[in-house]
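For this view, one protein chain was removed and the others were kept in their places.
In this document, chain identifiers A, B and C correspond to the written order of the chains, with residue numbering beginning at 1 in each.
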Amino acid sequence: MTDETLRAAVLQANLDTVRYGLVLSTFGNASGIDRETGRILIKPSGVPYDSLTPEDMVPCDLDGRALDNRLRPSSDLATHAVLYREFPGIGAVIHTHSTYATIMAQARRPIPALGTTHADYFYGTIPVTRDLTPDEISEDYVLNTGKVIVETFAGIDPLSIPAVLVAGHGPFVWGRTPDEAVHNAVILEEVARTAWHVMALNPEPQPISQALLDRHYLRKHGAQATYGQGN
Amino acid sequence: MTDETLRAAVLQANLDTVRYGLVLSTFGNASGIDRETGRILIKPSGVPYDSLTPEDMVPCDLDGRALDNRLRPSSDLATHAVLYREFPGIGAVIHTHSTYATIMAQARRPIPALGTTHADYFYGTIPVTRDLTPDEISEDYVLNTGKVIVETFAGIDPLSIPAVLVAGHGPFVWGRTPDEAVHNAVILEEVARTAWHVMALNPEPQPISQALLDRHYLRKHGAQATYGQGN
Amino acid sequence: MTDETLRAAVLQANLDTVRYGLVLSTFGNASGIDRETGRILIKPSGVPYDSLTPEDMVPCDLDGRALDNRLRPSSDLATHAVLYREFPGIGAVIHTHSTYATIMAQARRPIPALGTTHADYFYGTIPVTRDLTPDEISEDYVLNTGKVIVETFAGIDPLSIPAVLVAGHGPFVWGRTPDEAVHNAVILEEVARTAWHVMALNPEPQPISQALLDRHYLRKHGAQATYGQGN
Partner (left out) sequence: MTDETLRAAVLQANLDTVRYGLVLSTFGNASGIDRETGRILIKPSGVPYDSLTPEDMVPCDLDGRALDNRLRPSSDLATHAVLYREFPGIGAVIHTHSTYATIMAQARRPIPALGTTHADYFYGTIPVTRDLTPDEISEDYVLNTGKVIVETFAGIDPLSIPAVLVAGHGPFVWGRTPDEAVHNAVILEEVARTAWHVMALNPEPQPISQALLDRHYLRKHGAQATYGQGN
């Protein structure tokens, strides 16, 4: 992927989060990484979406440092960078405040697999992080937000559950490409919306069986994927 | 109904599920059957809605086999086929993930007749299937989804209650024609939305009386139908 | 008001119920009355909204009989007629299936005055009718729907509370003119929506005080009305 292609894809992912109603005002950001060079491209901070161009995407390194001084990178850069460092399979990260994912993050409710759409995209419960400590907040807050996400995924393949709910804050979502990360963010919101409504009727809802989770997730992601016109 | 007419009607039913907001992404499918020839026409798998043409509807037989190799049929074909085999009065089947019907399917809540709009279209409680067993899921999952629907309708006329909620999954809806099936799917979503809100206030809501159910259902479907400008 | 003016106003009221999202499909109807002649004009039954003309409004008498044979009147005519007979101050009646008013009707929850918008339009609790008996349903159902509304308003001035929730069915709303009845139907839906959400948090919500109810209702409807640019 050329720098130009990645810039366009990262811009598109940022615009798509608005188009799909996943962010309020400018409260969101998307980034992508070129794994060969280790270079991250991320939305600049506080620039209105409708004036963004591919050239505005800010190049940064894996330590979360901007590589030029034209525009300041998103204030959430350090969270993105730690996810790229610790989850080597991912190629894009998105932070949104989509309505129901944010509600579940504030209610500190993990989202179990209650239905087949969940199972098509997320291979199990979408977790909530623990709360950050006052020390973690007062020093390196953004970096520590990334670290607590990584801690939450101990023993979980981040590509099999490509989203997390940061307690009291909102969702981070990822994927192999910016386009996939956007798609995962859209599905996360749908899954969170459905789960909220199920839980409002039934505080202890019954997850689908492991067999059904396997059937749906592996149909789309396993070696024997059977969906679509391909193969 | 000519093959051409049915192709157009099945395409229209697929497009209508999008137009009425009943599906997310490409997660839905509609089919129709020519009862004289026993030939089913169904949406192809994974093709974007906005490029679908009548010629893309995939012809299949009642055993759920595609009759040509141009496009792969919807991955839910086997469910449609068993419904056509076992419910001889129906002429069309639609699978959606409409919001509230899916919520009720995941909450495993049958939808009792709580109001007159329900009674205008569904002559009693819209049932939820039992969960499939791990064996039913690992082998012939799609076929078994259809079989568990048929099992759920033991003793129920499928044309008097033209919808079912598949537990942990979502709704299947049917009708005598593709157009009627779409209309039933729209009403199901409205009825599910109303029922969810009633149940959120009142976990054990009071269904309408049998007399009121009779009055509304039979007004539209019985021999003495009195609605509209006809007769 | 000339016949022509009333026809136009009744048509507009029917179209407005669609424009404001108060009806699903063709499930609604509005009527108006010329009190000098006692002639009711009502929407015809089952005609699509977008082809309605003023001339299609069906003239009827106060006994609920159509005065010509061109189009069949709305199947709810008998309910409208009894309201006109028993509530002499009203000049228009609307039946909708607006979302939250219908939910409250199905949950059989009267809507107490929980806020000032309620108080601006409804001088107290919006009541729910009792259920009709099987006999009332099997014989003269539509007429008896009107009668149970009238029974519910024993001791209540129908112009001070211009709406009712028919149990297990939906709302009927009225006003001095078709335009006012539409406005009341819009406010009813807003008030029902707010009340539903308040009751979902708090099953026994606290109504506003009589003093606040008086202040808001009488500001708009009493002799000392102070709102607007008039007087």
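The rule we apply is simple: contacts are C-beta pairs under 8 Å (C-beta built on N, C-alpha and C of every residue); 3 or more make two chains touch, one makes a residue touch a chain.
Please read all numbers here as calculations on a predicted model, not as lab measurements.
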item	value
Left-out chain, listing which of the shown chains it touches	A, C
Among A:V10, A:A92, A:L132 or A:A163, the residue in touch with the chain that has been omitted	A:L132
Touch criterion as defined above, residue of A:Y100, A:Y121 or A:Y217 at the omitted chain	A:Y100
Touch list for subunit A against the chain that is not drawn	24-25, 27, 44-47, 71-72, 75, 97, 99-100, 102-103, 105-109, 131-134, 137-138, 141, 168-170, 196, 199-200, 203
Touch list for subunit C against the chain that is not drawn	114-117, 120, 186, 190, 193-195, 197-198, 200-202, 205-206, 208-212, 214-215, 219, 226-229
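By our rule, only the chains that are shown with their structure count from here on.
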item	value
Central chain of the complex, centres being mean CA coordinates	B
Inter-copy rotation, subunit A to subunit C, in degrees (Cα atoms; steps of 5)	180
Subunit A and subunit C: spacing of chain centres that average the CA atoms, whole Å	48
Interchain centroid distance [CA atoms averaged], subunit B/subunit C, Å	34
Sequence positions of subunit A contacting 2 or more other chains	none
